[in-house]
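With one protein chain withheld, the remaining protein chains of the complex are depicted in position.
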Amino acid sequence: MGYHRRVERKYTLVDVRPNPQATDLAGLAGRLLSELRARRPLVQNITNYVSMDIAANALLAIGAAPAMVHAPEETPQFTPIAGALVVNIGTLSAATAKAMQIAVDVAHKVGTPWLLDPVAVGPMDFRNGVVLDLMKARPAILRGNASEIIAVARLAGLTQTKATPRGTDSTNTTSEAQLFCIELARHFGCTVVATGEVDVATDGQQVVRLANGSPLMTKVTALGCSLSSVMGGFLAIAPTPLEAAIAALAVYGVAGDMAAETARHPGSFRVAFIDTLDAITPADITGRLKVIA
Amino acid sequence: MGYHRRVERKYTLVDVRPNPQATDLAGLAGRLLSELRARRPLVQNITNYVSMDIAANALLAIGAAPAMVHAPEETPQFTPIAGALVVNIGTLSAATAKAMQIAVDVAHKVGTPWLLDPVAVGPMDFRNGVVLDLMKARPAILRGNASEIIAVARLAGLTQTKATPRGTDSTNTTSEAQLFCIELARHFGCTVVATGEVDVATDGQQVVRLANGSPLMTKVTALGCSLSSVMGGFLAIAPTPLEAAIAALAVYGVAGDMAAETARHPGSFRVAFIDTLDAITPADITGRLKVIA
Partner (left out) sequence: MGYHRRVERKYTLVDVRPNPQATDLAGLAGRLLSELRARRPLVQNITNYVSMDIAANALLAIGAAPAMVHAPEETPQFTPIAGALVVNIGTLSAATAKAMQIAVDVAHKVGTPWLLDPVAVGPMDFRNGVVLDLMKARPAILRGNASEIIAVARLAGLTQTKATPRGTDSTNTTSEAQLFCIELARHFGCTVVATGEVDVATDGQQVVRLANGSPLMTKVTALGCSLSSVMGGFLAIAPTPLEAAIAALAVYGVAGDMAAETARHPGSFRVAFIDTLDAITPADITGRLKVIA
């Protein structure tokens, strides 16, 4: 009961537009980086406790304004003034699930674009139910690792394939997840991003694959969560969610490459990575972005 | 409906004693720094999730003993043995608001001095109500950025001026906030601190303005929150809240200057700043403190 047959029955890869050129994408990412720094968008994060420090620091370093407002009493007044909302279910509880639902309903109603990071979705029923409920409020972007994306596709009834995560680790590749990204994007009308050795982003029509980044990025906790937050920063200022996703992936991947040139272990890599988010220029992206055809 | 008229009607700046000399203030800060290290005060923090790591590390680096105890079941036994209590409403919820109120009521009753950091007060009614309730338990120090101080003054009925924060960012200057600091200090009988490019501290009679620190300090999340925690450390051992405020501002500002000499981006700046809190000496403060007349 593989996913290939299901996908092929509904639409083929011929439907998907060819991958844009690297120079175009690098130029896009560089322009959006400059615009983000100029506009300093306010990004609301309802995120897990592990990621709060690094997510806020990544947003500050890139040039956005983080806010960690989550209380149900406050989101009705705050989400409408935020440029984007990032919802990350890492350390989920019944209380935070409720707070997330209230915030995304507000976001959906007032038009604040929002992103869902479905951390560790798959093995636990409670978490799976929360993710399905959140998807109904129409995220602009769904971002996860390959195992998480496959798990969401299964929850949505798009496949029988079972992801095999280990905690927050993916044991699947983004190549395996790519068709699910496309299916999910079409099913929910959103942009879907699967990150890994190769990052995949698609709005259901166009697929972009980027290959920057360092293995050290998986040795710093919540660096993926902080990417979701930074992607929220781009979501606040980009013309489309797909362009926001591409810009965030490009910045993160290239910054990872650059930081890995000065740091060889995870403690100093984290420091170098935050420094690089502050220092990175559009020219760095142009010079280093690796786009896979 | 400016605030100048209101202030002038009630009292004029002639009431305020002239700014002490820099050498006096540097000497004061240096002596209190040595005393804090000798006495290692126990500082209870009920603070936001983003700041917990850096606040505890800042307290350890400066020489105090941090404790993050917040449960309503525990504060009645813990707050009486703490040297000071720091309440920071960053990631507020109904549950934490209740825990804060119980702790400050205990502090008020048993005489543990406490500090309020009213993070992001202003735009959200729930948060504003919590701040007003907390103020009734008489903090020794109120510390915020300029927008937060103006917002508290408005909540207290001392002005019609509306602050214009963006999330946790201030869009007001401390010069704008200075008279509100004085009004709030007199109204609530506490010391009020507004931090920014110029830091202002006043007990309602004396006003001190310090001008140390680096713009990099605004690129590290929760560094302001960690200042509140360190100010709590000085509050536990200083003769008066104003002296505690001055010492904490002096140490933080000078440490910021020193760290900015070795680090140019926020990741490494954070590391250098914590290192400097550990290494800073009274002589560093004497040699570097910038007091504005």
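The first chain written gets the first letter, and so on, giving A and B; residue counts start at 1 in each chain.
In the analysis below, contacts are C-beta pairs under 8 Å (C-beta built on N, C-alpha and C of every residue); 3 or more make two chains touch, one makes a residue touch a chain.
Predicted model, so just to flag it, every value in this text is computed and none were measured.
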Identified contact with the non-displayed chain, of A:84, A:179 or A:220: A:220
Touch residues of chain B, complete complex, unshown partner: 40, 42, 49, 52-53, 56-57, 60-61, 65-71, 73-74, 77-78, 81-82, 95, 270-276, 278-279
Residues of chain A (touch criterion as defined above) contacting the omitted chain: 48-50, 53-54, 90-95, 120, 123-127, 166-169, 218-222, 264-268, 270-271
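The criterion applied here is as follows: only the chains that are shown with their structure count from here on.
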Rounded Å distance, chain A centre to chain B centre (Cα mean): 36
